[in-house]
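Every protein chain but one is kept in place in this view of the complex.
Residue numbering begins at 1 within each chain, and the chains themselves are lettered A, B and C in the order written.
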C-alpha cells in the first residue's frame, strides 16, 4: 500500500491552505455574492466580491467543504484579488481547463499561482467538482458585475 | 422440413370442424351470452346458451378466429349440448387441464368427445389461448346461470 | 471489435440453433434484433472489471463506471447526429421514451381544446400515451389516414394540421407497412404551425443512418434491443431547450440536487430524467451495439436489406391468394412485409411456419387502429435484418407455400 499518489494531490501547500484558509469570512463591502452547492457531498461555498471600476478590490469566501474545496477557494482568493474582472474571468477558465487535464499556456499557469498545483486533479476526476466549486461561484459573481 | 407435427395439431377432424363448424350462429332463445376477446390476434368469440332447469337445451357460437379457435368452439358445442350445468362446467375444467398438458381421467377424456384431440395443444403453448377462448366464454355464461 | 461482413452470422450463435428440429430462420427482427457476441462480451467484461454504481462515488471504480456510462451518451449523440450529448436521455425502451414525452412535455404544453395529430399507422406505444393525455386534458386527437396505396396521406396531413395542433406524433417507419414517412417534410409543415414533432424511430434506427438535426425533429425515441443492444435500454432524444423546460416524472436517487423535508430541486437534463440506478449494463451494451452497426456501416446495412427485399417481395407477390399490405413496391418496404393468405388465419400460418423453423409474427402487431383501417383483425409479418440471406428468403417462400398447401389441401 502506498499513499504516494495522495501526496501528489494533497501537497503541503494544499493542506496548508485548507488548514489556514486565506480570505475566509464575509468582507465588509460586498458588491456581488454567489452561493453554490456541491450535491454530491452537500457542501456549500459562498463567494463575496467587491468590484469597483472593473477591478476586484476585495474577494473572500465562506462555507464548509473538503480539503480540496477549502484549499482551492483560499488559493483562488489570493490569485484573483486585485485583478480586473476580465483578467479574473480568464483565470477561472484557465483553472477549469487545467483541472480537466487540458494543456494551458505556461504564463496562464503561472498566473494561477498556488492554485496551479491542483492541476494534478485531472487524475482524480471525481474530485474536480470539489475544486472548481468556488471558481464557478466567482465566475458567476464576476459575470454579474458585467450586466 | 416436415409438417408432421402440424398434422398432429391439425388433424382432419380439427380442420373439418373449422371448415364446417357446428352450431355457428345465434340461437333463437338465449338465456346467457358472453363475448370474449383474444388480445394477441384481435379475434372475438361469442357464446350463446339457453339453460332451462339447469340443463343446456341449446348452445351456439359466433365470431371469427383461427382454425384452432373455430374448431374448438364447434367441438365444444357438440360436447356440452344437452348436459347439465354442473356437468358442463366440469367438462370445461377438464378441457383446460387437458390443453395445459395435465393428466385427466380416461372417462373425462371420453366425455370431451372430438375436443379431446386438442390435447396435443399442450405442445403448442402459444395456441392454448385460441383453443380455450370459447370454453372460457361458455364457463362464464354457465356460471351466470347459477347466480 | 472484430467484425467481418462475410462471416457475421457467426456473431449470432442463436442463428445456428434448431427450432422444431429445423434450422432457425428468424424473421421477427422488427420485434427484437438478435444480439451479437461482441455486445454480450462487452457487457460481461464490464461486470467483471468495472461494475459500480454511477454518479455516486468519488472512488476509482465508480469513476470508471460513470465515465463509461457517459461516454456512451456521446456515442449515441454522434450516432443520431444530435448537437449535444445532453440531449440524450436513457430510458427503458421506445415505449418509455414516448410516455416520458407525453407525461412531461405533453402535460406541459397541451391545453383543453388543443389538437394532437397522430397517424393511423402508429404503434400503440405512440398512440395510447397521447390518447390518455388527450383524455386528461380534453384535447382533440386526430389521425392522419392512409392513401389508397396504403402509405401516409401527406395531403390529409397538411389539411389536418391547424394552429391548434400542439403535438404531432408519428412513426418514422411503420412496424406493419414497412413504409418510411417523409419526416423532414412533415416536420417542416408542423413547425409552420408551431407544433412540436415527436418521432418514433424504433423501426428506423437499425436500418438507416439518422440525423436528428437535419430532420429537425423535436423529440425522437428508439430502443436498444431493436439494434443489437440488450433489452431494457432505450433512448429519448430531445432538443436541449425542450428537455430543460420539462419536469421530471420519476424521483429519487441521483436525479436530485438538493432535498429538504418539504422541497427538492433537480439536476439538469438529461440526468433529472434518470431517477434511481439506471441500466448501466444496458448502456454499455448500447455503446457496443452502436460500435457494431458502425463497423458494418449503416449504408451497407440498408443496401443489404434492400437486396433481400428485392428478392423476397416479388416471390411473395407471385403466391396466389397472398395479400401484401402497404405499398407494392420494394423501395417502400423497410425490411418489413406484412401479409395474409386467403382463408388461412394468421395464427395458423405462423404455427405452420414455426413447425418449419421459420419464426414470423402473427397478430395485430400492437397497431389495432391500423388493422381496423386495413379492414383485418390480424396479419402475418416477416421482418428481416442484415444477417438474413437470400437463401433464407427462398426457404421462407418455400415454407409459406407448403403451409398454404397444407391448409388448403386438408380442408378440401
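Quick note on the criterion: contacts are C-beta pairs under 8 Å (C-beta built on N, C-alpha and C of every residue); 3 or more make two chains touch, one makes a residue touch a chain.
For clarity, every value in this text was computed on a predicted model and none was experimentally measured.
Across the entire complex, contacts from the unshown chain go to A, B, C. When the whole complex is considered, the residue among C:193, C:216, C:231 or C:323 that touches the unshown chain is C:231.
From the options C:105, C:143 or C:219, the residue with contact to the chain not on display is C:143.
Chain C residues in contact with the hidden partner, per the touch definition given at the top, are 13-14, 17, 19-20, 24, 26, 28, 31-32, 34-35, 37, 40, 43-44, 47-53, 56-62, 92-96, 98-99, 103, 123-129, 131-132, 141, 143, 223, 225, 230-234, 249-254, 256, 258-264, 275-282, 347, 350-351, 353-354, 359-363, 366, 368-369, 372. In the full complex, the hidden chain is touched by chain B at residues 37, 39-40, 125-127. Interface with the hidden chain, as seen from chain A, comprises residues 1-3, 5-6, 9-10, 12, 15-16, 18-19, 40-43, 64-68, 124, 126-127, 130.
In this text, only the chains that are shown with their structure count from here on.
Because contacts link the chains only in sequence, without closing, their graph is best described as a line.
Per-chain Cα centroids separate chain A from chain C by 47 Å.
With centres set at the average Cα position, the gap from chain B to chain C is 38 Å.
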